[in-house]
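Of the protein chains in this complex, one is absent; all others appear in place.
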């Protein structure tokens, strides 16, 4: 934009979260020490940028694609902010709620069914209609072996059986790095579960609530999801098994606009809970698709540089903004992470 | 107080900083994760306690001693809060000022003189008139060898000579633990000094300012103060040498109420700057006086349990509240710490 | 074996490296503190076990498969021992050699050619003839896209160009975790490279030697191999691309029995250096094959539990014992590791 002047030359430094191409930035471990700028300064900055953007875009509609990417990126942060708020309230000894409303039991979950798929060559990845992140491209063919996918998410009630059967004490169920994590962090239940005598409570944005066995289990690490699947005589699906099964599925589900802010029990028959409720761990490492090309410049740092040491999750969760998720959408987290709203669905060889 | 009800049963847990006798408390490394209670809740809590205290004290004047101790403790926190604010603003890349006012050069410091003291048995410690912390008691006799004490604090200009002479690169000047600290933290100047081409600036509550060579050096660790003294062919005084020399000194100085919020150049002759400007490192480890008895209960954790691994500092600083400091007052910090407003005065054997 | 008595009941504890199923074991970080048993005790123990094994196997030929697995496992340790010896000698300031013999330059490497492969469904994994580790099973079909594989390994000379072009200073070439590793460890060359004025020397079991530009580069991490490939406008092959290209390749190469103990320059045309010289990083995360089943008991901990956070390497190296490696053989290391003899071969989409 001709003649644009930056609001404050330090802000580029201050608000650069991780983009190497944009230049140096404040060291992440020291962010907690920054006490300013104030909310007023930030609002002024935001308005200043917004006004300049409106002028700029009126002149340069060709840059709307970058703005669209920015909006989808912002939606990711909205989801992550809710996860952060949940976490920070949960570790507060006062255990405050984000909002207050009555919590109702959700009934019982339907019996899980195994839904079969034949061997075949299938096309996966984004088909090019509508927005997609670069990591969903290019669309390409994969050969899948016969498999059966669970009709719904694993429930908290099923997870209680895993605990009762000594799941957290049985090294043979765990990946080696997972077993190390169990011992280092003394995990004996998913994050936010707290034993209360014979009962369990979980922490949610509505504050502590009794554990509902019909709810999907959530806030498990990949390691826990993987160990549970092994205990259940099954495995996690690959990201392509998940996507093949989900093709054509209704993209509606328990997402942010429903206002639940918590995963809900499945209901009805057939393949359910694909979209919303909890992100679903897959057995696929987060890798580039054949022919993947990151964009040029800082935007190119958006996805590609994180394609190592992480696992793919699919399907969105109860914090995901409306219109943000697709069946080709690839989310990713490190295997030991638990603060994101992640659960699992079982799979097995047919 | 009969019938008193606690404001919130969690607050005792939440606001217990380190008192083992008061019960469990929130783990210190996790304090940064607590986002509430709000300022409003805290105000209500404060008023609630204040009102109850007024009723209680009207009935029980005998407990005024504990309130007096609490007030002196609060004064310590006021001083520490200013040190914390200075630190947190200093690490902010925007380098914001706490307040804005013009900074004037202070002229040149008077020549340092050596003021001699004979060998002798002297009484040190608090004489029992007025308030004193338990660590100032009991008053007792010590035998001191002949010594000479510097008439003023070491200046920033003198410290520049130490730097220019390779002080931070000369292992032989340093205690072994100090040399490790130099290398681990890559110290090459006191905290808050920043090289700006050929000049230096220092950070203060008035924001960055040019280094004034006449000002006392401050924000040095014990290790740096000790190394400087060795380089200067001198040593740090013991806490008793300092106290003996300070006996009868005027308790006025550059303290909080003067509003400088920064140490000032010495002026005039004789022994100056004993009170205020900067806390002065001594060579004395923080130990109990012969016959020392901590009080019973939680108040007993106030001083005694910290009497290891720390060094005594004397004299107050430009952040110290009026009426808070005395010549028998014993402050203490760990040897590598630099965020407190600490400087030094030289001493040597006579 | 009826009536067998254990040599020393503590030895099961002492020599259990990581098998959870075998019971508790000495904590790994504290192994360095163990000073005994002596070499004599170990020899007696070894002979005692050997004798009992011979009796046992004469009676139970059915257990020979477990012994065969043990022998292949031992071969892995022989290779790792040479890598450890190389490392420990390299960090010794005396830089001692494992053996002494003259080092001869190896001439120049042939020009790299791109060898093309069509899209197609191919069978990968072990075909069941001869020994294979469980992670090579089951054999299964994969669909591969058209690709071109480099005819030889990347050379040290080519790596010098990467360094000269600022490869270690260009964040945009690196995965995010890789760039962190570069900065944390201050990497500016592969492990064992040392700048000597304008020249470079590398450390080998023959001691320090001048860097030979025709030799394959080795002791790179996955992060470095990945960054190099990006810089070269190419990528690493998947493990299946490598295996498809290697099918039918001669399994001979620069392995342990040749006595070089160092990777050698390629020679001749066509696809070379597949077996031996250096292990070759692939872009494939170490994951189970579809239908993978670990064995029961402690042997089941051999491979499966490590299938996370690691990358597959193929082809063996100059330390690999004769008869140990196959084109279906899957080695694996964590992405930042460099002490193993690992290099790379380029690949690109056709």
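By written order: A, B and C. Residues from 1 in each chain.
Simple rule for what comes next: a residue touches a chain if its C-beta (ideal position, glycine included) is under 8 Å from a C-beta of that chain, and two chains touch if they have at least 3 such contacts.
Just so it is clear, the structure is predicted and the values come from calculations on it, not from any experiment.
A.B. asks: Since one chain is left out of the picture, which of the remaining chains does it touch in the full complex?
C.D. replies: Checking the complete complex, the chain left out touches B, C.
A.B. asks: Out of B:142, B:189, B:274 or B:341, which touches the unshown chain?
C.D. replies: Only one listed residue reaches the unshown chain, and that is B:142.
A.B. asks: Identify the residue among B:131, B:179, B:231 or B:339 that touches the chain left out of the display.
C.D. replies: Per the contact definition at the top, the residue touching the missing chain is B:179.
A.B. asks: From the list C:58, C:94, C:164 or C:296, which touches the chain that is not on show?
C.D. replies: C:94
A.B. asks: Taking the full complex into account, what residues of chain B touch the chain not shown?
C.D. replies: Looking at chain B, the ones touching the missing chain are residues 18, 20-21, 121, 140-143, 145, 171-172, 174-179, 222-223, 226, 283-285, 287-288, 290-291, 300-301, 305-309, 335, 349.
A.B. asks: Touching the absent chain: which residues on chain C qualify?
C.D. replies: Output for chain C: 8, 10, 13-14, 26, 30, 32-37, 88-89, 91-94, 96.
The rule we apply is simple: only the chains that are shown with their structure count from here on.
A.B. asks: Touch graph across the chains, line, ring, star, complete or other?
C.D. replies: line
A.B. asks: Looking at where chain A touches chain B, is over half of the residue numbers used by both copies, so same, or under half, so different?
C.D. replies: same
A.B. asks: If you tally C-beta pairs in contact for every chain pair, which pair wins? Let me know.
C.D. replies: Counting C-beta pairs in contact for each chain pair, the top pair is A-C.
A.B. asks: Round to the nearest whole Å and give the separation of the Cα centres of chain B and chain C.
C.D. replies: One centre to the other, that is 58 Å.
A.B. asks: If you average the Cα atoms of chain A and of chain C to get two centres, how far apart are those centres in Å?
C.D. replies: Measuring from centre to centre gives 34 Å for this pair.
A.B. asks: Measuring centre to centre with CA averages, how many angstrom lie between chain A and chain B?
C.D. replies: Result: the chain centres lie 48 Å from each other.
A.B. asks: Of all the residues in chain A, which ones touch at least 2 other chains?
C.D. replies: Not one residue of chain A touches more than one other chain, so the list is empty.
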